[in-house]
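Pasting in a structure now, in structure tokens, and then I'll have a few things to ask.
Apart from one protein chain that is not included, each protein chain of the complex appears where it belongs.
Up next is chain A:
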Amino acid sequence: MLCCWIACMMSMNCLINCQFSCTEASLVGDSGCTEMWFKVWDKISTCGLKLHHHYYQFIGSTRVSESWWRKLLLSWVICWTVVSIWIFCYMNSQATEKRKETLASMCDERARMLQDQFNVSMNHIQAMSILISTFQHGKNPSAIDQTTFARYTERTAFERPLTSGVAYAVRVPHSEREQFEKHQGWTIKRMDTLEQNPVHKDDYNPDLLEPSPVQEEYVPVIFAQDIISHVISMDLLSGKEDRENVLRASKSGKGVLTAPFRLLKTNCLGVILTFAVYNRDLPLNATPNERVQATDGYLGGVFDVESLVEKLLHQLASKQTILVNVLDTTNQSHPISMYGSNASDDGLELVSYLNFGDPFRKHEMHCRFKQKPPWPWLAITTSIGILVIALLVGHIFHATVNRIAKVEDDCNKMMELTKQAEAADVAKSQFLATVSHEIRTPMNGVLGMLHMLMVTDLDVRQLDYVRTAQASGKALVTLINEVLDQAKIESGNLEPEGVQFDLRAVLDDVLSLFSGKAQDKGVELAVYVYDRVPEMLIGDPGRFRQIITNLMGNSIKFTEKGHIHVTVHLVEEVIDSIEVETKLLPKNTLSGFPVADRRQSWKGFRTFSQEESIHPLSDSIHLIVSVEDTGEGIPIEAQPRVFTPFMQVGPSISRTHGGTGIGLSISKCLVSLMKGEISFVSIPKIGSTFTFTAVFTSSSSSSKEYKSQQINNHTNSVSSEFRGMRALVVDPRPVRAKVSRYHIQRLGIHVEVVSTFKQGLSIISQRSNVTHMVLIEQEVWDRDLNSSSLFINNLEKIDLSTSPKVFLLSNSIRSSRANPTTSGVCNLTVIPKPLRASMLAASLQRAMDDGNKGNPCYGELPSLSLRSLLLGRKILIVDDNNVNLKVAAGALKKYGADVVSSSSGMEAIELLTPPHQFDACFMDIQMPEMDGFEATKRIRDSEQNINNRIHFGELSVQTCNNVLNWHVPILAMTADVIRATHEECLRCGMDGYVSKPFEAEQLYQEVSRFFH
């Protein structure tokens, strides 16, 4: 999941990154750039997708090696660095290009202007040459003299914006020199000396010039504009530049330019434009020779380039931004600068070609920006931004990968630890199992020997020692079982079973377990189960019993006087009756001692806050069970840790009362296993009330018809004897009377409760209702013995067809026996408490059959009860060991059972294939050929088979002894007391186990679960 998320994040990042870049690109406002960005975006998104894909592949298949990630990261960083550098270069070049274009356009503009103006000037000069040819040479005498020329040129100077002056030189052959000189009044002077020794303007004196040497012909200047009048009389042919010019001009018939040179006098850099003046109109295709022949003179214009260009540039805006150089590049290797500084600059320079109409001369205009190009900030920020983003993404990626690696490492470590812990747990369990086994085996020896020791001749002190030792040993074995239980629950290995059981019978059993102790202490035990609680429930009776036993065990441990009262209600009923029971008087309890209000203990239960969750129609039965005692209570400070394992109120507790403090925590676990809650309320010196809820399933309505085989109609047969009888309970205490009534009603007897003898008598004397028995609470009896005996007498006096039997409900057998008055009264049977259906039935039966036999001894409960339970039962014993078989058979026979022996599992299976007559089976586990587990499994399979067939009507019920649901109780016989074996037994469908050799108590406990 994490990996997927990261992959998504990365692609998202790419997306954002690209979008960001795109916006930047659009900011630049270059369509080409945007296009380029889209390409990049495409590339990146595909790359992202690929990455995504790769990621999945890698995560899906193998663990990503760290080096792979490192390489990817490195390539990512390098890739993005390259990309950002490229972006920088690209943007930079774009900017430069644009600058160049601007420069080019500016440069071209200037060049064009210069050229245009030059051409204008040149045209004008050409026009002038025609003018001169017309008026100087066409007329004779000449119409133009120096003054005219000067004035004319002066006044038309605006037409020639680029010329600083115009002059006219005439062609004079040597033959005409003298005449010419005479005519003009000056000699023709040479120019070259002047060129060689340039003079300052102020020092210039034309008279000092040397006359021209003898030449074939001369071209002296005759007219000149005022500003250049100093050139008059100079022979142009004597000047090197001028001579070439003059000759070229006459040949070409077009304007001809000189190379730039320092002008005479002004010493400025200038160019002279020369036009030939022809004496006639020449055709366009005239040869140079013809032209030379036709030449009369030359018109020259001086261009002062520097000042002129300066002037021109002034007219244009943004002069400041660029530098202009004008060069004459006729000689490519040595260009002559005509204008502009020579400051060489490596920076951007642009060249525009100028065409001044002279094909021989080439001119160029060089333009440069004055300032250096500004830093390309936009490119820099963009590329750095992209790089930063990429690095950040890389960092996130890196961090994520590191994180993943770390988490993976941690996970591995954790798994390692878990494995270790699990191994340790297994080791612990094994250790516990082994140790407990190892401890229990010798402990059994110790206990056995102690048992033997007790029957030898011992004095009182020795006997006490032995008893203590035995008790300690038993406590140790119990502790080991409990610790194993706790470990089992904690590891979650314990699953509650779902078998059908009789809740009331379970409670009776538990009650009988504690009855001895309670009688010793003089504590009254009572169980009350609400009428509407179904008779049969489906759940885990063993665990339920364990909880009740734990709670009652605790209660009985800490209670010295008063009572322990177990009540079972339906949760619905309790909710309904909350208001009714609020006026519970402190005296109105079982024994009259005040108790902790149990309603306080269930305040926090979830079940109560969400009442709607309990559907009365659903099959689940929510029970609420309270165990109320009048013991010493739990100190307030110890209450929060009551359910913590091995926590006891104080170290002194375990010394005085024994126990490990694990019981309640086990109970809590078990309760939560039954989807219930447990809580308590305790008031020191008054008592504690523990309450828990548990969820069971009611055995469905159809179950009323079929009774499980094991709940044979034993109880029913007993109770049916009393069905329809009427009983009277004399008890002023309503709670106790309720308990008594509950138990008597279970036998089908109609009960009436009165609080005094007087009321009792009046009811009995009503002839319409025959009262068969009167049960008197001992407390009432003892309070006033006189009225008691009076009541008996009166009872005898009432002439009835059947005089009611009188019973005394006594808390302690000994006290009632010891009481002479009680024993003195005849026809009085003592029923010992705690009341249990089976006990009550037995007592009543005995009294009804023969009232004179006296009280049976109930102290030897297990043996007697065993006898009553096993009498006449048909039991199969399976063991491969003949001796064991014999001994076990003997033991069971002793209790009156009808025993059948079998020495192998196969035989047992045959015998136990329904229909059969067996009530139970005891099976050895370790047998050759087929062990007990396997045999049990097969028996259960065949039972299931038969049950199914009955269910689907393939077999009639009659053929199967009228049993609808075959399930013979199978008990394992094992010398192995280890819990795990027990679990294994239950897993294979066995119902319990007994240890070899048989021990009466354990046998009773196990057997009592099936026979009633």
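Just so it is clear, a residue touches a chain if its C-beta (ideal position, glycine included) is under 8 Å from a C-beta of that chain, and two chains touch if they have at least 3 such contacts; residues count from 1.
Note that in this section contacts and distances are computed from a predicted model.
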item	value
Name per UniProt, for the chain absent here [options: "Proteasome subunit beta", "Histidine-containing phosphotransfer protein", "Transcription initiation factor IIA subunit 2" or "F-box protein GID2"]	"Histidine-containing phosphotransfer protein"
Candidates A:Arg262, A:Lys886, A:His951 or A:Arg987 - the one touching the absent chain	A:Lys886
Sole contact to the chain not displayed, among A:Val435, A:Met452 or A:Ile636	A:Met452
On chain A, residues whose C-beta touches the chain left out of the figure	448, 451-452, 454-455, 863, 880-884, 886-887, 890-891, 893-894, 926, 928, 975, 996-997, 1000
